[in-house]
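Can you keep this structure in mind? I'll have questions shortly.
With one protein chain withheld, the remaining protein chains of the complex are depicted in position.
Chain IDs A and B follow the sequence of writing; residue 1 opens each chain.
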Amino acid sequence: MKQLIEILENIKPGVDFKKEKHLIDDEIIDSFDIVTIVSQINEEFDIDFPVTEIMPENFNSAEALYKVITKIIND
Amino acid sequence: MSFLTIKYALFLFIAILIYYIFPKKYRWITLLISSYIFYYISSKFLTIFLLISTITIYLAGLFINKINISEKQLSKNIKPEEKKQYKNNIKKQKRLIVLLTIIINFGILGVLKYSGFALNNINHLLSIFNTPPMPIMTFVLPLGISYYTLMALSYVVDVYRGKLKATKNFGKLALYLSFFPQMIEGPISKFDQTAKSLYEGHKFKIDNLIYGISLIILGVFKKLVIADRAGIYVNNIFKTTPHGLPMFLGAILYTLQIYAEFSGCMDIVLGSGKMFGVNLPENFKRPFFSKSIQEFWRRWHITLGAWIKDYIFYPISLSKLNMKTGSFFKKHLPKSLAKFLIVAFPLLFVWLYNGIWHGASFKYIAYGLYYYILIMIGILLAPLLLKIRTKLKINQENIIYKIYEMLRTTLFVVIGMMLFRSHSLMTFIKSFMNLFKKGPINIMDFGLKPFDFIVLIIYIIALIIIGIYQEKGIVIYDKIKKQNIFIKYLIYFVAIISIIILGIYGKGYDTSSFIYGQF
Partner (left out) sequence: MIKKIISFIIFIIVTILTLYIISPIFIPKWTKSEDNYITKIVRGYYAEKDNSLDILFMGNSDMYRGMMPIYLWNEYGIASYSYTSSGQRMWTAYYVLEDALRSQNPDIIVFNVDSFNFVNHSSESCYRKAFDNMQLSLTKLKAINDPIYEFSLFDKLSFIFPVLRYHSRISELTKEDFKEAYGYHTFETKGQDMSADIKPFEAKDIYMENRYETVAFPEKTKAYVNKIVNLCKKKDIKLILVELPSGDSWSYAKNQTMTKYAKEKNLPFLDFNLLLDEMDFDWNHDTADGGDHLNIYGALKVTKYMGKYLKENYDIKDRRKDKNYADWFETSKIYNKNRKNLINGV
């Protein structure tokens, strides 16, 4: 989880990813950011983030994103 | 069938009547029948294409379903070493089905809409080699094919992705694809957005009727009073491509025209849907309040942008090829440049597709590329602009700065619209060059009187004021609903009288042609 927060802060500095719960709804991160984030996640967690998981719910908060990453690793 | 005819009003009235007369569980059938009658009236035997699309996605969905079910049953018996291979096989099978469906559906659309353009260009090439040209057939397009094809493919891909479970109910799927208000200009809805609402019968609520009629009146007003009025000037100015200010005004008025017409049409569409208790997705969200081009395309023709994002942008940007290339760039290039490159590739496809979706010509391709270049420049310049802003101590949240961003975005959009409206890319370039020359022309020479300009200016001011309230989250319709009955009727009265007096319809009155002429 800490690793994930680091990634996020690297890509989008100035946002409090520990607290924010409406990253997508409030348009704090956009589709370009998502692609950049996923690219970094793929590298660091050694996964292939599938298109099927690109959903607003999964990116609205760091926790939600971490849950998805875990799910992908376990599959 | 055009929305602005007595024919459509009558059709809508009868469709609504029949809908609510039937018992709830059969209401979706009346919708399906109404939709196909509407479609047949508009497209006659071309209805077969709509049916073909529906059948292909229905079967594709069922096949994928079957594969999923058999996978669940069989996967227990698969040894762990073979699991990955097995899963890949399953994926390949499903992919094949989706690919086939895409080829059939895009194939139909491609031949009907784009073969003329493609063959034309091939023939130009052939003529260079002195080869005789290939015969070109022009086709009448089935109504809404650009819209329902996208909707059909979104269904199949969503089933493939596991977002949806394929439906066994052919009628339900057919209704999703053919709901008549969406057939003329969209919106492009996803299966999980509208299918359920279309299928379940809705209880009669007078509020839905009133809301629907209100939206329709608003749409008619935007089209007849604003769009068609601006259109008079636009049509005249784009015939002659003059210099300077009048040309620029033409581009602005065209932007206004297409906004009023398209969003007005959407009002009629959503209003029609609402009268059946169905909520169709919005296509416009105060687009001229956008602070960037990316934001503009999230507020203008929203459902097209969403479709392209979900079915072109993400699949390409998250593909192995793009991800591997991205990683490579990240290792060897500065951060911002790497970000730029990781989206540059998928975005090219996004904007090429956006362009060509609008029409089969180089002009439209150029239109898409225009926004591509703007966005790419924006991404490249972002860190530099941030530095400048910090140096000048300009706060991004400052209202003046926000207004600047909105005006800047609107300016880019106006130029884009000028290209969109020009006869060809060449004519646009000529017109654009002419913008900076001065000409002896008067803006009153293009069919509009000062009175007309005042009407348009009042509308723009109203748009800004109402937009500001809506940006703050205030829903205008709810505010009106709370007023007393006299004020409510007064608003409708003013709207209807305005449409009748200010609307551009019928013949104009020309004194000279009425002077005693022939017997």
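Definition applied: contacts are C-beta pairs under 8 Å (C-beta built on N, C-alpha and C of every residue); 3 or more make two chains touch, one makes a residue touch a chain.
Because the structure is predicted, anything quoted here is derived from the model rather than measured.
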### Task
From the touch rule at the top of the page, work out which displayed chains the omitted chain touches.
B
### Task
Taking the full complex into account, find the residue in B:L381, B:I403 or B:I497 that is in contact with the omitted chain.
B:I497
### Summary
Of the candidates B:E200, B:E405 or B:D452, the residue in contact with the absent chain is B:D452
### Message
Residue by residue, what part of chain B touches the chain that was omitted?
### Response
6, 449, 451-452, 485, 489, 492-493, 496-497, 500-504, 506-509, 511, 513-519
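Methods note: only the chains that are shown with their structure count from here on.
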### chain A and chain B: spacing of chain centres that average the CA atoms, whole Å
29
### Summary
The answer for chain A against chain B in the complex is residues 30-32, 35-36, 38-39, 42-43, 48-52, 54
### Query
So in the complex, which bits of chain B are touching chain A?
161-163, 294, 309-310, 313-315, 317-318, 320, 323, 326-327, 330, 339, 342-343, 346, 379
